[in-house]
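Take this structure first; my questions come after.
With one protein chain withheld, the remaining protein chains of the complex are depicted in position.
Chain lettering (A and B) follows the sequence in which the chains are written, and residue indices restart at 1 in each chain.
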Amino acid sequence: MSKIESKIPDGPIAEKWSNFKSHCKLVNPSNKRKIDIIVVGTGLAGASAAASLGELGYNVKIFCYQDSPRRAHSIAAQGGINAAKNYQNDGDSVFRLFYDTVKGGDYRAREANVYRLAEVSNSIIDQCVAQGVPFARDYGGLLDNRSFGGAQVSRTFYARGQTGQQLLLGAYSTLSRQIKKGTVKMYNRRDVLDVVVVDGKARGVITRNLTTGEIEKHFGHAVVLATGGYGNVFFLSTNAMGSNVTPAWAAYKKGAFFGNPCFTQIHPTCIPVHGDFQSKLTLMSESLRNDGRIWVPKNIEDVEKLRNKTLKPKDISEENRDYYLERRYPAFGNLVPRDVASRAAKERCDAGYGVGATGLAVFLDFSEAIGRLGKSVVEARYGNLFQMYEKIVDENPYETPMMIYPAVHYTMGGIWVDYNLMTTVPGLYALGECNFSDHGANRLGASALMQGLADGYFVIPYTIADYLADEIHTPRMSVDAPEFVAAEKAVKERLEKFISIKGTHSVDYFHKKLGKVMWEYCGMGRNEEGLKKALELIPVIRKEFWSDLKINGELNEYNPEIEKAGRVADFLEMGELMVRDALNRRESCGGHFREEMQTEEGEAKRDDVNFAYAAAWEYTGTDSEPVLHKEQLEFKDIELKQRNYK
Amino acid sequence: MNLTLKIWRQPSVDKKGKFETYQINDISADCSFLEMLDQLNEKLINDSNGPVDFTKCPVSFDHDCREGICGMCGLYINGRPHGPDSGITTCQLHMRKFKDGDTIVVEPWRSKAFPIIRDLVVDRGALDKIIQAGGYVSVNTGGIPDANSIPISKRNSDLAMDAASCIGCGACVASCANASAMLFVSAKVSQLALLPQGKIEAKERVQSMVKEMDSLGFGNCSNTYGCEAECPKEISKSNIARLNREFIGAKVCYENEVTRAAGGA
Partner (left out) sequence: MNNKILEFSSISKKVFMALAGLFLIVFLLVHLTINLFLLLGDGGKLFTASAHFMSTNPVIKIFEVFLFGGFILHIIIGILLTLKNWASRPVGYNQSNKSKTAFFSKYMIWTGLIVFTFLAIHMMNFYFVKLGLVQPPDGVGKHEFYQMTILLFSNKVYSSIYIVLLIILGFHLNHAFKAAFQTLGLNHNKYNCTIGFLGTAYSIIVAGGFIIIPIYFMFFF
């Protein structure tokens, strides 16, 4: 009895999406006016979905925790967005983008979804250019591309090192247009704390007004979650401080299955950790790997000398440098996918060749590029990233190599959705990083922006209509219905509990503690013993949290400690599910590296016989074990192969 | 390093605020300004006992991405928005810019258009309203011609990108002697006026955005250029000249007052 049905349309892969669009149910314009849709999150997926649905004539309510929809963390994406335009005449195609994405994801994504993603990728670029997104151009006035990890073609469109910002501001501007028109109502500074389910269907959300502390109830015929990822489980990540799993976790507890929670992307090029007070990690764009060369010293004596500062990195001669990515993966070199690059860095550092004060860093060197291209070209390409690095680290990367180390960046896992992006709760959708669907076990660079916008602009407007066509006779529901009142009560009780504990430690204390356990046992390398240990440790921290938390201030006022407490409370449960999933998946694939399962050369070893499935976990209670459902992945158009970037 | 902090504390918009002095010790020069405030907050929580006055609650300040791009953070530190460095946001300010024993005065953005929510947190919704008044190209999703169908000169595209890098933090307003939002408005007007896609409704856009800006309580530009000096993305004042040019052009050539329906077609 599988409760999960992927609803992949029939037909050859290249025709599935067209077939779906031709046959899905529609809602006529006069009926759209009678339908309310709730969208949570204003990142690329949320803003583009809300704007597109508003344009179609639905009544949309959109929520974000920041002061403005323009702040969502999509804005921090630097490198670019992929599309199969083949403007460079280098052999790109929809199929190749599809193929690279499935392969890059280590064959753990659903083929049909990925193909659709590749198919609509070109429309995204058209749409964004029409919105006034200033993509980089050549002197002839046409769009420029750069290459990214995991691909042998140049298909990445970019706007300096601020592609995410420009795409988000494009979506934000179309959203603003709809807000002005009144089709979308914006609720900023709101935490969505629960999803309301009535008669088995998602019908609304419970929110907390962060300015006043007031608890509010909102009805919608459908609820769309676009809440991003849960990388902050690790405390230190490249996510924004406020990025959280709370709405997704609430959905999970209301019956939405959680897909592949252990699939976490560790990004290879981040600025290394430098102290206990550190609050977050900063990413340096993957695009740096286009021209930067990664190395560590070949000789352990040089490592020592670097650490006690008797030797400068540039004084180490070429033959004494170990360009380990170029050595191990000659075909892709420094442009191997992220998971491969991260693990390789960890391998070198674990072997004692790491540089920097902590020994947890490797060099990213531009001296060769500066010699080959000249400083001005390097500056034009990466100037803003270099400046950012210098502001943080106080070292000039034009003169001395950058130091980088992997950091938690993205979560491929997320709420399980079918082809229509609907979760296992009817009427509840998940878009963008919030869902699990397109990246398998590892996401390729410049694919997150693509997925967020594909889901929001081009997928959800069709698939949601297919559901809402049967909802046109459902009248708007009063938010005084018992299900709303019950959800509101539960939310209030939880908040009051936070305040009433009156313990001795701040929220951050518990968050850091959880983060350490997660990074140690469920980070870049995982093994059975460690995971089992984490499974014991996390409930202890959770218990401590609920008995020793200390919060200053009140509930009914602007109080960031309350916000944080709610987020960490959910992370403390989420972390356990991640560990459980990691323990269950006894294979190495993509970002999930089980140390027991590796080839002799230290590469990830997949087990396609036993694990070619997406894990979908069903909630059964905080202290009882979740139930695992398996969605078997079928690969009809791509042959399952060991990934090889050599 | 050891520091004395003088921070503006205010429980809510309708209550009175005051400066409160805090002492904080053993701060690493490598830590960021906001991480220093995190440590102060941690200390305030740990040092308190039982119900506390609002000045003993953690200091509220807006922040999110902490890598200088979301535009959420913004503190007025020792007389300068985003503190004593250029081309950065508050979250990118590091303590190495201060000396041991320094007194640091931290204030919220001050402007009629930005009411205080709590402590150092202000409501910058006015900036969203200006964008809603016309800071977009009126295209719906779908039915768009190929992205390369209209070539755009690299120069204009680069200039548009310079302007588009605005993060909407409001430092321009905070530093302006007149709390004017001209740099913010000019950045969006410039970006879209420089691109053929935005040109089509440029005349309507500039008029409605300026009208909205004027109605929200921002001051007038007096060409003081504090905005340019403090903009974390170093957006040029030449955009303000372009805004003026666009506005004059629109007013001189345009036949009617701004009549388009809210949000365009």
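A few points about this structure:
Just so it is clear, a residue touches a chain if its C-beta (ideal position, glycine included) is under 8 Å from a C-beta of that chain, and two chains touch if they have at least 3 such contacts.
Because the structure is a prediction, the values reported are computed rather than measured.
Shown chains touched by the undisplayed chain in the intact complex: B. Touching the missing chain, out of B:L120, B:L192, B:V210 or B:I235, is residue B:V210. Across the entire complex, the residue among B:R80, B:H94 or B:K203 in touch with the chain not shown is B:R80.
Chain B meets the missing chain through residues 6, 8, 19, 76, 78-81, 105, 107, 110-113, 175, 177-180, 210-211, 213-214, 217-226, 229-230, 237-238, 240-248, 251.
FYI, only the chains that are shown with their structure count from here on.
Computed from the mean C-alpha positions, the centre of chain A lies at a distance of 27 Å from the centre of chain B. By the touch criterion given at the top, residues 48, 51-52, 55, 66-73, 75-76, 85, 87, 123, 125-143, 159-160, 162, 164-166, 169, 172-174, 176-182, 186, 188, 211, 238, 240-242, 274-275, 277-280, 282-283, 387-388, 391-392, 394, 457-458, 461, 506, 508, 550-553, 557-561 of chain A touch chain B in their complex.
On chain B, the positions that touch chain A within their shared complex are 11-12, 28, 30-32, 34-36, 38-39, 41-42, 44-46, 48, 52, 54, 56-58, 60, 62-72, 85, 87-88, 92, 94, 96, 117-118, 121, 123-125, 127-128, 131-133, 135-142, 144-148, 151-154, 157-158, 160-161, 164-165, 167-168, 191-192, 195, 197-198, 262-264.
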